[in-house]
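My structure is below; once you've seen it, I'll send some questions.
Note that one protein chain of the assembly has been removed; the remaining protein chains are unaltered in position.
Per-chain residue numbering starts at 1, and chain names A, B and C are given in the order in which the chains are listed.
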Amino acid sequence: MSWNTFGRIFRFTTWGESHGPALGVVVDGCPPGLALAEADIQPFLDARKPGQNRYTTQRREADEVQILSGVFEGKTTGTPISLMIANTDQRSKDYADVAKAYRPGHADYAYDAKYGFRDYRGGGRSSARETAARVAAGAIARLVIPEVAITGYVEAIGGDAIDPARFDAGAIRNNPFWCPDADAAVRWEALVDAARKAGSSLGAVVGCRATGVPAGWGAPLYAKLDAELAAAMMSINAVKGVEIGDGFAAAANSGEDNADAMRPDGAGGVRFAANHAGGIAGGISTGQPVTCRVAFKPTSSILTPVETIDREGNAAEIVTKGRHDPCVGIRGTPVVEAMMALVLADQKLLHHAQCG
Amino acid sequence: MSWNTFGRIFRFTTWGESHGPALGVVVDGCPPGLALAEADIQPFLDARKPGQNRYTTQRREADEVQILSGVFEGKTTGTPISLMIANTDQRSKDYADVAKAYRPGHADYAYDAKYGFRDYRGGGRSSARETAARVAAGAIARLVIPEVAITGYVEAIGGDAIDPARFDAGAIRNNPFWCPDADAAVRWEALVDAARKAGSSLGAVVGCRATGVPAGWGAPLYAKLDAELAAAMMSINAVKGVEIGDGFAAAANSGEDNADAMRPDGAGGVRFAANHAGGIAGGISTGQPVTCRVAFKPTSSILTPVETIDREGNAAEIVTKGRHDPCVGIRGTPVVEAMMALVLADQKLLHHAQCG
Amino acid sequence: MSWNTFGRIFRFTTWGESHGPALGVVVDGCPPGLALAEADIQPFLDARKPGQNRYTTQRREADEVQILSGVFEGKTTGTPISLMIANTDQRSKDYADVAKAYRPGHADYAYDAKYGFRDYRGGGRSSARETAARVAAGAIARLVIPEVAITGYVEAIGGDAIDPARFDAGAIRNNPFWCPDADAAVRWEALVDAARKAGSSLGAVVGCRATGVPAGWGAPLYAKLDAELAAAMMSINAVKGVEIGDGFAAAANSGEDNADAMRPDGAGGVRFAANHAGGIAGGISTGQPVTCRVAFKPTSSILTPVETIDREGNAAEIVTKGRHDPCVGIRGTPVVEAMMALVLADQKLLHHAQCG
Partner (left out) sequence: MSWNTFGRIFRFTTWGESHGPALGVVVDGCPPGLALAEADIQPFLDARKPGQNRYTTQRREADEVQILSGVFEGKTTGTPISLMIANTDQRSKDYADVAKAYRPGHADYAYDAKYGFRDYRGGGRSSARETAARVAAGAIARLVIPEVAITGYVEAIGGDAIDPARFDAGAIRNNPFWCPDADAAVRWEALVDAARKAGSSLGAVVGCRATGVPAGWGAPLYAKLDAELAAAMMSINAVKGVEIGDGFAAAANSGEDNADAMRPDGAGGVRFAANHAGGIAGGISTGQPVTCRVAFKPTSSILTPVETIDREGNAAEIVTKGRHDPCVGIRGTPVVEAMMALVLADQKLLHHAQCG
């Protein structure tokens, strides 16, 4: 099956392959009357864009977004917003080997098993290039939730983690790694460089925090805020794990230490003593920051030959040439932010649908 | 919003509160002609049932399931299957305190923030008692995927993990903890007993493995097999993290070490050298075992007083009396298995819908 | 496939067979805080209930509804509302013939073709008895749209139509036919009596009007208000046609005569000179009464022998004994009203989800 729509009220449908003429997204259910122009979307695409420094793939894509519908005189009309991004820097010849044999860790074998054949150029539909469409949709989602601020950052690369005590939100944009710890960013330069030169790759952990989410968003039991976030994040290429709040660390904790005690905040509201829960209880936001962590595996596109089979089932070896990210988690950070925005926008509208 | 349906083809809708007359589930989209009787469902409910040993809550529920529709002459008809489970052991008086003040870590505050008020008896709709309905639905899902065997187990309690080298599937049913490591099970007796006596609680990590899943199940990009599993697991009460395959460990790995090399198996198929990916690539099953790990937080129902606020916003303290699980992950294990079965059944039907 | 859920925000899922222990419905997405008790639902079930006069089937069902979840201290909680209605007057022995041969015009043959076999007792899932669940759900839907008044009525039986000039809403409840024309009601007594005595059956046209619907409800393009109404009405047993506003008569009209001219109403709003459109333009309500007409075929349950085939494909004859409605459109009227309420409640919530 193919299922390329996400969301329940604020829904988006993506389309496009890595080496087709274009890719795009249709955003449906967006409230009317929001000011929207390409300039509101482009900066987010630019943040995700490849080829910006030596730590990401050297494929060069302008990633210029075009609004084809749903906006009139600068405002959303409430009808579907169609966005398109042309593919401009394709080198399909890089993929001759991929056509013949399966790249372990990639979707090649699974797509063939499912559909009988596949568009092998750059991974076709399974390419992380699709995430450009998510980022574009996410930019619109942000307009739906102006009360929310979303911050994504890289917590660890190749097992080398930031020092939480040195977390500095202001540092995130000052290095090529979305790293909130300036020291770690320096270390990662060498780390990622070495991997790139070796034709190797590194995994990463990406964190994301949304502040300003009011208490009450979430649709229990099967569209819980955390369950939707888990699906959203796990649907990103190369993601293998999702945590809300303390995540797996909570599993090693006691009930006493894991409690987020509550106190009156003196202004008619509540102040929480901690946020082990990541801002979500019973699948509903509590008014605390919504926090999650996402594990990106190292990309399987490496220069070291890997044993595999070809389409006929014969033993083969494959080396994944081409222009690849040594650490996909870096460029995954704007994607994580986008998915956070998309889930929150949808949950906001869902909440108001039922609860006024 | 309230969203109590899960699945796309094989869909189930649960209803019911902890202290209402009953809870239940409607399973829609089940293929016709499957042999089904209460006896096919009851063993799974019995496995989850409370009050079976001193390591779980002492609430005693028969959890007897009744089939109300969708079965004729012992076979599913293809029409909705309605299952009901009566609530029999309720002590609403235990919840007087809960009516007044919010239990930190529970859904109390969030439900009030969302809906304006809540059924506070036993957590109402947010009670883990709802998972009985999932387990019942999961028993039907298993009939849809007879080619698949699902094994859930507890990997760690309160931070004390099993030794992977001692993993023995045969041991899982021989101790009250679903523990595959007989030594760990002995340690956990003392650990959980101590927590229970102290009125404390412990988190847990539950693993789950499905063998027999053929290559090709999964609906990219927004109903990927791993994304659906992530949503399914994260929707379980107390779950804060989900990993597929190596999960967060993959984030610390290199591309070389993370590759699941492939070789011909000599019988026209493929043999994988490893399963870092947890049997899923590009959101589609690879034919390897599908594996995941799920983090359960320690329940917030503890005897230690916790600071909180009452419904009027005043400072308060709360002690969660009643009969609670010292480690909800234990009874969560059959629930994890059920959700695995429910996702796989749905994905199997989705796959055949499009790909024949 | 089996698809027993209707609606997008205010969703209901029905289950149950004619001769099972019970039937029911789960209503999900209902706003919280609405006063709800069985007494709010029962009158609508009583209006649909069989056996009330000699013009409907003599099967006697109490059709007592029981609320199993979703209500706490007399108010909806925002969580799923489970309703159950026990089946009490079943005579499965009436259906021995039906087990063997197909009743032309009934779902027997189609269900066997689809599912391989069927629950033949009283039509099983295809029985109009399922509509009791819709009526129960519809009663809750009405609480969501207190601004709307819905009036259903029978416009014609067996081709004998009311005189529109004699339409008297006050008459509808004063005869056993939901007839707004007292004269026609008298004629229909003889007409339906004759059909009943002859073991024959009659078709009917049911009209329905909803007043108080504000302008702006409807979800273009694929959940247009009229499209949703069409689906809702056509899903009722025995319905073969649906018209909005002038319906097929509009197809014989000119643009000039079909225009619903608009004038200021003197109070800041609009007054329409006519309502050919049935209160819907572009799939969105205009503020005028929403009107539709629904065609019910004569039931295929007749005493005249009809040529058919048996399950083995041999020629057979069948006479549908049992206790049947001579004109299903009569008891269909409360069902039409319920479906109108269910669609409008859903559209109201959908509208507010996007447009605030």
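Throughout what follows, contacts are C-beta pairs under 8 Å (C-beta built on N, C-alpha and C of every residue); 3 or more make two chains touch, one makes a residue touch a chain.
Predicted model, so just to flag it, every value in this text is computed and none were measured.
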Touched by the hidden chain, which of the shown chains?
A, B, C
Thinking of the whole complex, not just what is shown, which of C:180, C:245, C:289 or C:334 touches the missing chain?
C:245
Which of A:119, A:155 or A:181 touches the chain that is not shown?
A:119
Selected from C:126, C:175 or C:333 as touching the chain missing from the view
C:126
Which residue from C:41, C:107 or C:145 sits in contact with the chain not drawn here?
C:107
Residues of subunit B touching the missing chain are 9, 29-32, 78-79, 220, 349-350, 352-356
Could you list which residues of subunit A touch the chain missing from the display?
1-5, 9, 11, 13-17, 20-24, 26, 28-30, 32-33, 68-70, 72, 75, 77-82, 84, 114-119, 124-125
Positions on subunit C where the hidden chain makes contact
1-6, 8, 14, 102, 104-111, 113-116, 125-126, 130, 156, 158-159, 195, 200-205, 214-224, 226-235, 237, 240-248, 250-256, 258-264, 268-270, 272-273, 276-278, 280-287, 295-302, 304, 306-309, 313-315, 329, 347, 350-351, 353-355
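Quick note on the criterion: only the chains that are shown with their structure count from here on.
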Please categorise the chain-chain contact pattern as a line, ring, star, complete graph or other.
complete
Which one of the chains is closest to the middle, using the mean of its C-alpha atoms?
B
Centre distance in Å when subunit B and subunit C are each reduced to the mean of their C-alpha atoms:
39
Length of the line joining the C-alpha centres of subunit A and subunit C, rounded to whole Å
46
Hey, how far is the Cα centre of subunit A from the one of subunit B, in Å?
26
For subunit C, give me the residues that contact two or more of the other chains.
9, 29-30, 32, 78-79
